[in-house]
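As structure tokens, the structure follows; a few thoughts come after it.
Excluded from the complex is one protein chain; the other protein chains are retained at their positions.
Naming follows writing order (A, B, C, D and E), and every chain is counted from residue 1.
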Amino acid sequence: MNSGDIAWMLCASAMVLFMTPGLAIFYGGLVRSKNVLGTIMHSFIIMGVVSIMWVLYGYTMAFGPDLGGGLLGGAKYLGLSGVGADIGPYSDTIPHILFCAFQLMFAVITPALITGAFAERMKFSAFLAFTILWTTLVYFPVCHWVWGDGGWLGAMGALDFAGGTVIHINSGAAALVCALFLGKRKGYGTDQMHPHNLPLTIFGAGVLWFGWFGFNAGSALAADGTASMALFVTQVAAGTGAVLWIIAEWIYQGKPTTLGAASGAVAGLVAITPAAGFVGPVASIIIGGVAGVLCYGAVVVKGKLGYDDALDVVGIHGVGGLWGALATGLFAAEVYGGVNGLFYGNANQFVIQGIGAVAAIAYSLILTAIILKIVDAVFGLRVDDEEEHQGLDVSQHSEVGYRIV
Amino acid sequence: MNSGDIAWMLCASAMVLFMTPGLAIFYGGLVRSKNVLGTIMHSFIIMGVVSIMWVLYGYTMAFGPDLGGGLLGGAKYLGLSGVGADIGPYSDTIPHILFCAFQLMFAVITPALITGAFAERMKFSAFLAFTILWTTLVYFPVCHWVWGDGGWLGAMGALDFAGGTVIHINSGAAALVCALFLGKRKGYGTDQMHPHNLPLTIFGAGVLWFGWFGFNAGSALAADGTASMALFVTQVAAGTGAVLWIIAEWIYQGKPTTLGAASGAVAGLVAITPAAGFVGPVASIIIGGVAGVLCYGAVVVKGKLGYDDALDVVGIHGVGGLWGALATGLFAAEVYGGVNGLFYGNANQFVIQGIGAVAAIAYSLILTAIILKIVDAVFGLRVDDEEEHQGLDVSQHSEVGYRIV
Amino acid sequence: MNSGDIAWMLCASAMVLFMTPGLAIFYGGLVRSKNVLGTIMHSFIIMGVVSIMWVLYGYTMAFGPDLGGGLLGGAKYLGLSGVGADIGPYSDTIPHILFCAFQLMFAVITPALITGAFAERMKFSAFLAFTILWTTLVYFPVCHWVWGDGGWLGAMGALDFAGGTVIHINSGAAALVCALFLGKRKGYGTDQMHPHNLPLTIFGAGVLWFGWFGFNAGSALAADGTASMALFVTQVAAGTGAVLWIIAEWIYQGKPTTLGAASGAVAGLVAITPAAGFVGPVASIIIGGVAGVLCYGAVVVKGKLGYDDALDVVGIHGVGGLWGALATGLFAAEVYGGVNGLFYGNANQFVIQGIGAVAAIAYSLILTAIILKIVDAVFGLRVDDEEEHQGLDVSQHSEVGYRIV
Amino acid sequence: MKKIEAIIKPFKVDDIKEALNEIGIKGMTLTEVKGYGRQKGHKEIYRGAEYVVDFIPKVRIEVVVEDEQAEQVVGTIRDAANTGKIGDGKIFVIPVEDVVRVRTGERGPEAV
Amino acid sequence: MKKIEAIIKPFKVDDIKEALNEIGIKGMTLTEVKGYGRQKGHKEIYRGAEYVVDFIPKVRIEVVVEDEQAEQVVGTIRDAANTGKIGDGKIFVIPVEDVVRVRTGERGPEAV
Partner (left out) sequence: MKKIEAIIKPFKVDDIKEALNEIGIKGMTLTEVKGYGRQKGHKEIYRGAEYVVDFIPKVRIEVVVEDEQAEQVVGTIRDAANTGKIGDGKIFVIPVEDVVRVRTGERGPEAV
């Protein structure tokens, strides 16, 4: 046990948890005001639902000893039996339960990210069912593949420091399927669907940025040099993402926007996530900067393709996560994380990164589609037209966001 | 000295302090917009007032060497003399001043919690006088009883890991007296007193949740296994509280609400507070879940009893705290915190928990009533009718919350 | 390496970064709603711009080995070459890159503070140019003077624990020049320029308060007794500043305001910044309290002098920082930080503090004026009248803050 | 027909709505407005600067009724809105030449 | 001249604006209002307390036109605003005695 490592991981866990309320307001500010609570609720209640699942069976599915083939964890930690204050298999310096807590926060935020795709139109009951099924059938397995003891992607050498594949590619792919399956919001393309509270959104991005230090630097599982470098490159990639997004906008559309800066920061954070422990400051400028431009391009293109990924989960988490996973295969340098990427002569790593990404995308696309089919059959995915007009706040929750006079 | 423990306690102190602005917006969003600043101000200025009191005489009343009988601390640390960067009596691994800082944050938030009971109608001068008297005459002593060196409840073996009795039961009982003494807000029961800004409230709950990790896991005073388990059960109880509250609502009133989720999370956090270092994950599901249902029941019942505890301090902190204190006597298991509760064969612990709770409730009820009498005589407790119509923001502070066009 | 120190500095870095989004909403709530995004954007984009500058050349200008004369750092760390996970010259217990990360967060917030002076009227392009030039030509050098290896002020013995001179005096002086150069907002003195969202501002102050623990206690660069005391006095000075500001208001204008409490807290935080590692609890009450009254006086006087420092950067950071720097020379006591001030018999320290302050003020005033001249010539500093009426959000960013119905 | 426009204190809305309901009026439209008149505004203080705010939050209630009912509606609103204090507001009676119900296309009295 | 005041469902604003544009109406003024009428409100729940909210968000569109155009404007708004559901709203026609364009000082029909 190392009290410094424990101290850091306690904080990192708290910081990652804090990202979910941050995401709630980031998303909440982007929708129309009649849907602000419904949108916030998606993220908020996931903090509850997934916590329960995690204790009962989630942790063991993801981190239990491999069942064989690297596909799923075994039942050893069912109900968290045997997961306590002692050292566990994933770290020699922090209690097993602390590793379990830290990982829980990741399991919480991943399905919360997806909710941006189906914002403003999904039934609350259907959303709950979807979240439970998706987390069980997609997140826990993919998490095991990459980080679980014996997971096949991890064993293959795929690098994913803090969840580019497990979290961002995975949720981005699911988001695409959700957007396609649910269809567009009524009035999409004709009505003006402006964000209703951008200060809330921008501050939410600030909370995400803050929490992301726990996310990335915490993934070192120790208070050490790797964590320190991870923290630094996280800052730089976020900042570069913000700057490059608004430069791209400025050139292409004539104005640098505040939402662009916030979106670019998130894009940079997404992209540096898998790379954080493997690259240095200069690479982080490139990774973050490219993410800013690329994700900006992706949201512009979305407008033309016409599917309604309401809050751009595909464009930011999907595209940013994919770029980050591949960039890790390009920029990884032995001096930082012990592995070289393509630019340091190890083309193989780049290939492995690609395989990991493709596997996650394919699995997530297919399973998400199946889950949505089932949920649609049982609950119906969308609220009816009248409810959509009224907004989710009144129709799903009998509440109203603001009464400011 | 242990730098890991110090690192953690520095962070935990900051996190607990952050809960008070979180509470400010949690409460602030729940009132009508004409009272938003008055409500926020209550919490905010307490961060100042109590800090000064703490240096001058508060810390020594709570944590000074017992004066005899376990009722109050002696004057040794008056003006914090002798409380410095060296080890103190309460921990061998962190500086005395850091323990003192951590405890200050608890002394700040406790009177802030009470303010929800008298929201939207109390005079600012009366509020200040009440806060100073209550913190001095109720909080410092009760804190000494439980956590002070030689405090009688602590000596008796009452378990209160992070303040179920000291903070939540104590403030909940005081809140009840305040609600009864001040009487209802004008228009209570006839006018619609909807929350004016629920996104603010829900995000405030997120800040509380985040800070609560410092609250509960920090109460281990070390970065160790106990802190890790405390952090984990805090997360789970909060989540379960949120989920169970909305399930109860859904069944009883037909809709799951966002405010219900946030309230349930707080209820779960309150209930796990005394138990955090003494129970494990499965117990935390039960403790949090029961808290969600119980506190929901309490706020429904309040509506029928008819006293105007404006922001449900009694229903959430009082009831949740009481449940938590008793639940600690039920679920405590030696493996976690060295003590067994009723379910592990130690009925005695349950009795002790009950005694602690009753003592705190009785003392708080009586003293709060006396203090209110005095303050009422000197300042008058309530603003006049015209001021209440205008709202506290204009009448007490010459300010207006929003000018959004 | 010490994992406890690293754990703390990871957290402290994250906390200081979090101050900038906090500042964004603190400032954002104070302007009229048509400028909320423009104001938030100033702080937000600085997180990006300065991060890039820091990697490329900023860190080495500030912390590279002195070029001679204590005026500027040399090119050794250009592009952060050689700044990695190993120990660096500024600490024996944390990685060089972590020190670099922590200091980056300071470099970010300093130019962000200045933006309050030119709020609601500066062109975005001009703002960017100004920020880049000012950070390069003013911040990096002054930072080197005080904290850089061989910096002349540091070598002279000037005490500046966490940046009273480097950050607050420096930005306050620059703010004065900005306010004078840009001139008043249209309608200043006749139109009512009320804050548009005070709950946002007050919560922003809460975030600043929280982050400031990282700022001040983190400046110990270790999780030790000094950090603990720094954290404690930070809390007390903030609280006392809040209380004394509202008392002064109450006496002078008849009402204690919520914005006054928040402003007083920030004033107290500013004033304790240079002193944090050198003074104890009782001194912190005085330092914070005087700051509250003094800065309140400064904003009242501003109203009479008639320059339009829109968000009172001069009155709070300039005046508060100056008071803090001098107070450090008064109250410093050997027992806390190894140095005595005037009140402990060392008048010399007071003189040194004065020299440091004067040097920073003079340098900042002159350079800021030159930079503004250049930027004005190239870009024009102000938006045109029509754009100012429309607000920065629409005119500079093609966005609108709120659409709350 | 007539349009009765009443500028009233916001906390009187529910009372007026109920009073109108009692005399059979089941439709009305509300607007949040700001009023300037004899009633004094309030002072606001922001960082030492004092402002007097003259415009006071009011609500405008509009009811369109047949000519015969106008007088009764005016009286009902007046009684329900009256607190006897300055700032209770005004009622204006304005001629309306035609009314259409959008849903049905009905016109005139049956449309209200 | 006439002022046409229509109380309509908020999501119909764009349709109406376009319909009016087509018949050459290039000026109008919008207000967010709350309506009470046959259309049922909704329930809200806050911590166990249930409220019924009767006032429903509506938009008032005002267009001032010459007498001859009034009928056409009324018809156009009616068609564009109609969904056939309760709550579609009302249109009121009110006499206007004079109109001034602030910028030019023009009066009467040429001012609109």
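Just so we're on the same page, a residue touches a chain if its C-beta (ideal position, glycine included) is under 8 Å from a C-beta of that chain, and two chains touch if they have at least 3 such contacts.
As the structure is a computational prediction, the values presented were derived from the model and not from experiment.
Note on the undisplayed chain: of the listed residues A:81, A:253 or A:348, the one touching it is A:253. Which of D:17, D:47, D:60 or D:101 touches the hidden chain is settled by the complete complex: it is D:60.
Mapped onto subunit A, the footprint of the missing chain covers residues 192, 194-195, 249, 253, 255, 257, 259-260, 263, 296, 299-300, 302-303, 312, 315. Subunit C meets the missing chain through residues 187, 190-191, 389-390, 394, 397-400.
Residue-level contact of subunit D with the missing chain is found at 2, 6-8, 31-38, 54-55, 58, 60, 74, 77-78, 81-95.
The rule we apply is simple: only the chains that are shown with their structure count from here on.
Taking A-E and A-B together, the chain pair joined by more C-beta contacts is A-B. Rounded to a multiple of 5, the C-alpha superposition of subunit D onto subunit E involves a rotation of 120 degrees.
Distance between chain centres (mean CA atoms), subunit A to subunit B: 33 Å. For the pair subunit B and subunit D, the distance between mean C-alpha positions equals 45 Å. Annotation: 51 Å between the Cα-based centres of subunit C and subunit E. Counting only residues that touch two or more partner chains, subunit E has 32, 44-46, 53.
Counting partners per residue, subunit B has 2-5, 7-8, 11, 15, 194-195, 197, 223, 253, 255, 257, 259, 397-402, 404 as the residues that reach two or more other chains.
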